[in-house]
Structure formats: C-alpha cells, structure tokens
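Apart from one protein chain that is not included, each protein chain of the complex appears where it belongs.
Letters are used for the chains, namely A, B, C and D, taken in the order the chains are written, and counting of residues starts over at 1 for each.
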Amino acid sequence: MEPVLVVLRGLPLTLLITIVSFAIGAVLGIPLVLGLRTVVAPVRWLSRLAVDLLRGVPMIVWLFVLKFGLSTPAFRLSSLEAAIFGLGLISAGYLAEIYRGGIQSVPRGQFEASQALGIAGPISFLRIIAPQAARIVSPSIATYLIGLLKNSSIASTIVVSEMVFQAQSYARQNPTIAGILPYAIAGLLYIVLSVPVAMFSRILDERLRKAVI
Amino acid sequence: MQTPLLTSWGQYLPPLLSGLVQSVWLAVAAIVIGLPLAFLFCTMVMSKNRLIGALGLVIVEIGRGMPALVILYLVYYGLPRFGISLANVAAAIIALAWNYSCYCSEIIRAGIQSVPRGQLEAGDALGLDSRVTFLRVIVPQGLRSAIPGLLGQSILVFQDTSLAYTIAVPELMKQAYSLGGENYQYLRVFVLTGLVYAAVTLPATWITVWMERRLGKSY
Amino acid sequence: GGSSSGSSSDSSVTTVASGKLTVGVIDIPPFSSYNGGDPKGIDVEIIKKIAKDNNLTPVWQQATYADAVQSISSGIIDVAIGTIDATAKRKQAVDFSASTYLDGLGIAAKASKNVTTIAGLEKLGSVGTVDGYLWVEDLRTILGGKLKTYPSSVELKADFDAGRLDAAIDAYGVQVPQFKADSSIKVALANEHPDKRVRSTVQAPEAAFPFTKGNDSLGKALNDGIKSMRADGSIKKLITDAGLSEGLAKVADKQYVVPLN
Amino acid sequence: MTAEQKPASDYMLELGAITKSYGGNTILHGVSLRVARGEVCSIIGPSGAGKSTLLRCINLIEQPDSGNMLMDGHYFDLSQKLGKSDLMALRRKCGMVFQSFNLFPHMTVLQNITFPQRHVLGKDEDSARESALALLDRVGLKNKADSHPGQLSGGQQQRVAIARALALEPQLMLFDEPTSALDPELAHEVLEVMRELAESGMTMVVVTHAMNFARTVGSHLVVMADGAILEEGVPEEIMSNPSKERTRQFLSVVEH
Partner (left out) sequence: MTAEQKPASDYMLELGAITKSYGGNTILHGVSLRVARGEVCSIIGPSGAGKSTLLRCINLIEQPDSGNMLMDGHYFDLSQKLGKSDLMALRRKCGMVFQSFNLFPHMTVLQNITFPQRHVLGKDEDSARESALALLDRVGLKNKADSHPGQLSGGQQQRVAIARALALEPQLMLFDEPTSALDPELAHEVLEVMRELAESGMTMVVVTHAMNFARTVGSHLVVMADGAILEEGVPEEIMSNPSKERTRQFLSVVEH
C-alpha cells in the first residue's frame, strides 16, 4: 500500500506540469504557427528552426539546459518552473506543427470567400479559419496531450517530485524492496489517466467525422 | 582554470559519437521490428471481429498510455519475474518497438481511413478480391498519407533511445551521464549532447518536410 | 566559528542563502536518504552537526546525482551529500571537503558462488556496477564487455535480483543494508583482499562533500567539522550504528583524490 | 449457391421488385426493370430519386433488402446473403463507371487497366498489357499509358475509367453520371467514347443528365423519382410527351 501512496503523492505535480505546460504550449504555438506561415522569409526560417530544435532535442536535455544554462544569480528557474516552462516551449513546437496541419487542411475556398467578403485578415483567421482547423486537429491535440502527460515524467531528471520521481525516490530509499514495483504502479496510473483522454478523443474523432458541420 | 568550451567539447565528442552509433542502431532495430507490428496492430484494431478488435485496442492503448520509460522497466526488470530474462539491448528494442508500433498503428489507421470510399467501391465493382483491394489499392494510398507521420514518429523513437541508459545500454545519453559523472561538467556535456541529437534529428525533419511536400503533389 | 561577516546572519560562512546551508540530498541509504523532508543517514548527521556549529540552518533539497553536481556549480545549493568520491577531474568543477569515511568496494554475489575478490570476478559471466564510482575504469580494463554500468544502485540491484548479473559491485556500505535480509547473498568488502589492478581496493576511495568552488569559508567549516568528528569518534559511531564495519572510519591522514597527487 | 445457369434470354438484365432501405429509410420501393441485349438504357430523374442506389444494387456494391435479378442468364435471389462466387460471377459480367472516376491514383494509367485483368481474369502480364493498350487506343489515350491519373484532365480520366471497366470484358456496363463532374468540352469527349461503345453493341445502363445523349444514343429511357420508376419507354416519345406531371416538370428544368 505504501508505494501506491508514495506514487500518488506525485500525482498533483504530474497534473500541474501537464496542464500548465499544455496551456503555455497551446498559446505560444499560435505565434509560432503564424511565423511558420508568414510571407517574411527570415521570420519563417527562424520559426522553422525554433520548431525543429524544440522537437529535435530530447526533453531531458532541454530541461537540464533550461534549469542550469539560464541560471544567473539574478535570474533562476526553480526545478518546477524549468520543467513547466521547458515542457511548455517544447509543446509550443509540437502544437505549432499540429496547428499548421490543421490550417492547411481548411479548404482554400474558405480563405477566398472571406477575402471576397472583405473580412479582415485577423478576424478571418480567428473566426473563419481557426474554428474549422480546430475541429480537424482536435484528435491530434488529444493525442499530444496524452503524450505530454507521460513526458511530464522527464521532469524527474531535474528533481521535480512528480510520479516517476516519487517512484524512483521510493525505490532508492527502500533498497530491500523490489525496485520495479513503484514503476509498475506509476505505469498503471498513467494508463488510468490517459485512457479517458484517449476514449474521449476517439469519440470526438468519430463525432467530428460524422458531424453535420 | 576551466578548460575552454571547444577544447572540452573536442574531448567529449568521441565517446558521445560512439554512443550515437549505439542509439542509431537501437532506433533502426525498433523501427524495423515496430513497423510490421504496427501493421499487425492496425489490422487488429480495424478488424471486423470484435474480439480481435478489442484485443488490438487494449494493446495499442496500453502501449500509448504508458511512458516509454515505464514500459522499458517493466520489460527489463519485470519480465524476469515470469522467467523471461532479456538482454538489455533486446529489452530496449522490444520496449521501444512496442511503444513505436502502437503510435504508428494509429497513424496508419488514420491514413487508411483517409482514402476516399470511392476507391473501395471501384475495387468492389471491378470484382477484385477484398483482400487484394485492401492491400494493393487502399493500403498504398493510406500509407502514402501516413508517411510524414511515420517519419515523425521515427525521429521520436530515435530520441527515446535515450531512455535505454537506465538499463545500462551504452547509448548517447548514457555516455553523456558517464562523462558528466567523470568531470562534473554536466551542463557542457548536455549542451553538446543536445547538439549531437539535433545533428541527426534536424536533417531528418527536413527530409520529412521535403517528402511531405513531394507527396502533397499529385502522383 | 569566527568573526561575523554576514550582515543578516551571525554565521561567518558564506552560503547561497545566508544563514542557511542548502544541502542536496541524494538518496543512497544508509549514507543519506531524503525521507520525505526529514533526512536520515550518516552524511546527514555529519552535516547537521556542522551546520549547528556554524549557526546555519540546514535546508534539505532532494537531489539526483547529476542535478546535485550541476546545482553546486550553478550556485543553487551549497553542498551535496550521498557518498561522493573526490577526483582531480571533478575538482576542476567543484571543491571537496575533507574525507569523511572510506567508500569500500563491495561485492554482492550468491553465497554459493563465494566471490570475495577481484580475481574471483573474472571467472563470472557478467558483473554490474554503478556509474560514477572510481573503480569503474579499472574494472572495465579487467572485465571488458562483461561489465555493465547502471545509473544508480536501484537499477543495479534490480538487474542483480532479476538474475542477469552474477555479481553486483557497489559501495560496500550501500550493499550491506540492501542484502541484509537475504541470507543467500553474500556481501564482501574487496578491500580486505586488495588487488593492485583496482586501486580502489588497495586504498579505498574516500567519500567527501562537494561544494561550490571557491567558497573557502564553507570549505573551512566543513573541514573543521569533519576533522573534529573524525577525531572524537562520532563518525565511527555513526558507521557502526548503521551496521557497517568500523574499518570504514579509518581515513588516511592525507586526503585521497584520484589520481593520487 | 443462389445462381443457376438459365437459357440465354433476350434480356441482358431483369430486375424484379428490388427494395433497399438505409436505417428505417426506404430508398427503393420495389423497382423492376428489363434491359434488352445491346440496348442503351438511360435513367434520369431528380436528385435523391435513388438512381445511384439502383445502379449500386445492380452490381451489388450495396446488397438490396429483397428482390431478384437475372443477369445474362444468372439468377440471383437478392433477399439472401450472396456468396463470394455469386459476387464474382456477377462482377465479371458487369462493369461500372463512377461520377468521380475512382481511378487508382498510385498506379499508372496502364497499371489501372492491367491490375484488375491480372487479379480478376488471371491474365499474364504480357497479354494484359496488350489488351490494355488496345483499349487505351480505343478511348484515344494510348499515348497516356505511362502517365498517372493525376496528370490527366477529368475527361481523360473518365475515358481511362471506361477502358478499365471494359478490360474485364463485361456483358453490361453501368454508368453513374459519368460526365456531370466535367466541363462541357470534356463531357463531350467522354460521351463520344460512350456513343462508340453503344454502337459496338454493348448493353449499357446510364444514369445521366445529358439529355441529348439519352435521346440520340439511348434506346430506352427510364424516369425515376422517389425510389420508383415513374415512367419508361422510347426516349423521344417521353421527352416530347411525358405522361406524368413530375416528368414534365423535371424535363422542363433539365432542358432549361
């Protein structure tokens, strides 16, 4: 029973990191995807490089570099801040790509119709294109959210006491027990947490497929 | 007093590169094993047989629902309790391949479902066997739209090889930790390690984007 | 103690947060264990005593090995505990206190195999140890591909328990509590049968506390505290209370840093 | 086995009281129809009349709920689940061309035609290739054999689709609005190919809005509405003198 309680102690942080970094990513992904789609070539290249670097370097490395590389006596990220901020940035990279796919699959005619009606760029983007793109990408976003839930465990490497860290720490402090047990418990918890999201996204996916839009 | 950054990077690079070789080979093995598995799981999930469908769904959702690290631990440290003892490289490959194939199975399914219904009907109308229609008409088109997603997932499995360090596979991340433990310059080591990963993943991503664009054009 | 230099504190020791000693606690019982914010262990007791003598309030932070070391370099914590060995290479990044106790090389193997020496390891199929110990390189020269290294004692022990390893090599002090309940496993202290090829068995590595480079006042406080606790036998008592051999307290007069200078 | 060999009759196709519903919605209310050998039967009617559904029921892309069918001497009891061999027999006899072409985009034009020949007829590569080229020649596209469908205009794609269906040497060809996705000039080239096909004696059932084709090429006109046949007969007669008000209304609109 005790290992279960210990791992459960990490649950609030797991959820906190997942939710806050997802929110950060969802918001920061918007300027990034605008950068990816802009006609200004240098901005587009820079956005591309940023997105590719965020996605191409393992999270473990990003978190470590954020926590220690940015550290000066005047400005310092705590482990939790580094984890949330780091995963938020990485999510922005992934979500920007997902957004891009969604926007690209909105039929060209929708852009042209808003243009022909004289609906200004930002309004057309927010009210015409974005809602349609959102429907298209919502299953991918749900999948990403599940991935992020699991990847929040990487925060354990910079000492954030979420579930996997708790599992590790319990295993280390109790050398006589089977070291694998806390991990198995954590794994089960992740499934328990992700299955509802997966089910929800499957239903959403099917609903949107059929939707009389 | 401190060694200049580039000098120390010069010293770290050889062990990191040997780790990179190991990482690449883990990823390649996971992909080679994982792709056929992905097809298998995908056909199971899409199967009309409810039992097989449910089984496929359970396999796929567990594979996607658990962190790769946890799968790795369960395969490597957990299976011996049931008398199955795997070498660390084998365990790493199996865990990564499972995780990879579950994600790919969903990508392939989405690709197959994006093939217009008319293709299936045309196959029917021509009297093609439904298996022939599926394998030779639907799958090639579905795969084509799945290729960018599969490539993206392959880049991720390469990054996930870093988890194998926990079971003593001398891959890139493990070499980074060893170097750091030796000289306590973790930050420097990790920044260089990140660059080594990026040296593989960035070109791979660009190839993906290029393929996506090429595939976007008509046949 | 000495004359006061901090304005807001009555300690003469400069620390990350003045008046406090911020300590990174690596989980490696019986030497240190975070224990949900109420740390226990040999290293913890030593630090508590030093903090008290210097009017510092200890602040405990849970840590992992890599995180602790980098946190010291980055000035996030003052000192890390958890049976860490000093080496010349590491001294370029951090400073080390005086040695606290010996870090004996432990060999855990099935009692039936009766392995107590390095030479005995050579006959085995596979041997595991933990990254970061000073004997890793020497062992690799002898054992080559038969040696596997793990990120921590947990993974090492898990693999040993899984039956993939014929012997596990770890700090002797770590292994004693790990296997004390399992009579089928024998833990041997290799230093009792020194082997020239592995220097750590000839002269046991000495554990010390890494701290922020150049923080001389902290270094002095740590050194004074450790030396006095060594002299008055309190370290020896901590070691024997933990069920370890009292020989581990026999630190040489000259501090042991690898390679020896 | 619900199919039995019967002596060849004058009719290529006889449909008996075919019904079909989706969910609780009945789409075909017992449609009966006879198509003579060599006849071109055009089906017209408003959107939602069930024309496509009828065609799809004939080549059993959809299984009807009840009814029967006699195709080139094969009898099918449509209220029973049909076996594989029945389906195969039927599809060998009857080719279909869709409004949206449905060519296989990942194969070349030639492969589109040889692929079913090899897998359905079991032809070898060489003879499939030979007859495919002959068919492409017939629809005027021999020079496009190695192109991919995406590189062709809509009219060219539809001509390839016709060649692909012909490659299985069907006795009966079904067309579902083969030109309504096409510009007038492209539609024209497809209709020309169909006209030649009719002249060669092929039995055809064509759902179309091309009234000129139905009048000049068709020998039999069927007007459908609301899942039933409204009236049928000689095209010219129905067009000039429809017996039903609904037909009159529809014709007035189609011919502007």
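Here, a contact is a pair of C-beta atoms (placed from the backbone, for glycine too) under 8 Å apart; a residue touches a chain by one contact, two chains touch by 3 or more.
Remember, predicted model here, so these are calculated numbers, not experimental data.
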item	value
Chains in view that touch the one left out, judged over the entire complex	A, D
Per the touch definition above, residue among D:Arg34, D:His74, D:Arg118 or D:His188 touching the missing chain	D:His188
Option from A:Thr38, A:Ser78 or A:Gln115 whose C-beta touches the chain left out	A:Gln115
Residues of chain A (touch criterion as defined above) contacting the omitted chain	107, 109-110, 112-113, 115-120, 123, 127-128, 131-132, 135, 211-213
Interface with the unshown chain - residue positions in chain D	46-47, 153, 180, 183-186, 188, 209-213, 250, 253-254, 256
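One rule holds for everything that comes next: only the chains that are shown with their structure count from here on.
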item	value
Innermost chain, where centres are averages of C-alpha coordinates	B
Averaged-CA centre spacing for the pair chain D and chain A, given as whole angstrom	51
For chain C paired with chain D, centre-to-centre distance based on mean C-alpha positions, whole Å	84
Residue numbers of chain B (touch at least two other chains)	77, 186-187
Residues of chain A whose C-beta touches two or more other chains	64, 68, 179-180
